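Before anything else, here's the structure in question.
Let's turn to subunit A:
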Amino acid sequence: MPLAGPIEALLAVTLVGGLVVMLAPDEHAGKLATVISLLPLAGSLWMYATFEGAGNALLGGELAFESTVGWVELAAYELSWHVGLDGVSMPLLLLTTVLTTLALVSSWTPIDERESQFYGLMLLMETSLIGVFVALDFFVWLVFWEFVLVPMYFLIGVWGGPRRRYAAIKFFIYTNVATLVMFVGYAALVFALGDSVSSFDLPAVAQALQVQGNLGTFFGIEPPVLRLVAFTLLFAGFAVKVPVFPLHTWLPDAHVEAPTPVSVMLAGVLLKMGTYALLRFNFTMLSDTALANEGIIVAFGVFSVIYGALLALAQQDLKRIVAYSSISSMGYVIVGLVALTPHGIGGATFQMISHGLISGLLFMAVGVIYNETHTRMVGDISGIADRMPWTVGVFLAAAFGYMGLPFMSGFAAEYLVFLGAFDSGIPYAPLVTAVAMFGIVVVAGYLLWAMQRTLFGEYGLATDYDVSRAPVHDVVPLVVLLVLVIALGSQPSLVYGMIQEATAPLVPTTLVPGGELLW
Partner candidate 1 sequence: MAGVYDFVPAIAALPFLAFLVSLFFGRYMPKRGAEAGVIATAGSLGLSTWTALTVAGFTGPATSYNANLYTWVQGVGDGALTLSLGVLVDPLAALMLLIVSLISFLVHVFSLGYMNDEGETGLPRYYAGLGLFTASMLAFVFSNNLLMAFMFFELVGLCSYLLIGFWFRDDGPPSAAKKAFLVTRFGDYFFLVGVVGVFATFGTGLFAPITDGGTVVAESFPQVAEHALGGEASVETFGLETGTWFTVLGLLVLGGVIGKSAQFPLHTWLPDAMEGPTPVSALIHAATMVAAGVYLVARMYGFYLLSPQALAVIALVGGFTALFAATMGVVKQELKQVLAYSTISQYGYMMLALGAGGYTAAVFHLTTHAVFKALLFLGAGSVIIAMHHEENMWTMGGLKDRMPVTYYTFLSGSLALAGIVPFAGFWSKDEVLFEALVHGLGTLETEASMVGTLLLVGYAMGLLAVFFTAFYTFRMVFLTFHGDARTDAARDATENRWNVTFPLAVLGIGAATVGFINMVPVAELTGAEIEFLHDWLAHGGIDATTTETYSELLHDVAGIEAAELGALGPGAVSLALALAGVGTAWTLYNVPDPVEQTDKLGGLKTLLVHNYYQDEYQVWLAQGVTVPLARAADRFDQGVVDGVVNGISSVSLFTGSRFRRIQSGLVTNYAALMTLSLVLLLIVFVLAGEVMG
Partner candidate 2 sequence: MAVVTEYYLLLSAAVFCIGLYGILTRESALLFLMSVELMLNAANINFVAFSFYWGNLTGQVFSLFTMALAAAEVAVGIGIILVLYRNFEGIDVTEAATMRW
């Protein structure tokens, strides 16, 4: 079939739109970009409404809006343009389109130079993010996966804070290396599969890997070892994006230096690329290896949870606090994934969506406060609630959402993850889960502390700006996100149904570890 599917339309609109906006005059760029971004938003909503996928995209599930076109012949391998959606990628696609539009709106106030370039790049980033979630052929996926770095590099480097150059290049190289490492792992895997695959197509490779004996000895590396090596390389590569301790240090810098709308995209969607890839590669293709090494992997997750929370506790910069707490929250995703139980994997995926919304919400709220006060330091602000009640109200709601308040998506996600992890094959599952859950206390600790210092008490401000109520178009995105968070928290099935459809096939039939520990 020709390149005419709705997915291609989405990509084309954002790409062309991005280029057009770049040429548009600065004063109109913001509105124009926002309007353009409504198209993919509407499109993705329509796709969500008419979604008919079932099962997992990689394990022979029924794909929605699938299309395949030959692209490159690589010696014995056929690379093709292969895109489609399943229950995992559909919600993530929605998350991307929603957050992009809101982020664009929230940029109206803070972005005041080279606007056309900024908004153009934002749209280009949306293109690549969409691409990451819809691509099913490895190389197509890789193109989008890597292309994300380019707009991000500029968005941080040009519009960022004082240390933007350092942050930009750090993020740039760090993630690029990760990709290269991960690539080698996947390549080795495909080559070791020999004749059983004739392409790098993710579904093809995933299904080939499910068959015992397909994987041959590769330059003297026995299949089990090779699986482990490939798993490790892939995990290392994706762990950077997630990020998992100890590969996380690019994140705080990037977050703090990036302008708020970019932080929103970074925390909201870019981090999900990592966990999404982990889900697709490590926990779908190599789930047996994951199962065999649950102990070590979950250790990374749990440690990230506690460690990230502790670090957040030590920060003074509101953005840095949220940044580190993102590390913590993403740790839950790891815990859920590695549990490999229905609610474990499902909850982890739901947590991706939930954290995307909530962290975006929190970053935007910080941004709105920053727009008015021009400081993010906890010590510099106090009693803001006196001046901007509604913003603070939303901030409060967002913070409690982050702490896992019931009827907000965060609680649903975390509860499902805990439920899934508690009764899983992880060694000492209940104990490990309990340790991970302690994160919810620490998170409450630092968020409440920060709020008490900044929002409440007598009004005071270290910087000499006159704080007034934030403009409506600053608060609207917050409200929209808040509504979404509450909606998902009160009725998770809005997306959780399709997520489970897609993740159920990943659950191993038996939870007894499938192989001996090879470490």
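Some points to look at:
Basically, a residue touches a chain if its C-beta (ideal position, glycine included) is under 8 Å from a C-beta of that chain, and two chains touch if they have at least 3 such contacts; residues count from 1.
A quick word on the picks: all candidates are chains of the complex that A comes from, given by their letters.
Note that this is a predicted model, so its numbers are computed, not measured.
By the touch criterion defined above, subunit A in this complex contacts candidate 1 out of 1 or 2. Residues 170, 173-174, 245-246, 248-250, 307, 310-311, 313-315, 341-343, 346, 383, 385-386, 400, 403, 405-407, 411-412, 415-416, 418-419, 422-423, 429-430, 433-434, 437-438, 440-442, 444-445, 448-449, 451-452, 455-459, 490-493, 496-497, 500-501, 504, 507 of subunit A are the ones that touch candidate 1 when the two sit in their complex.
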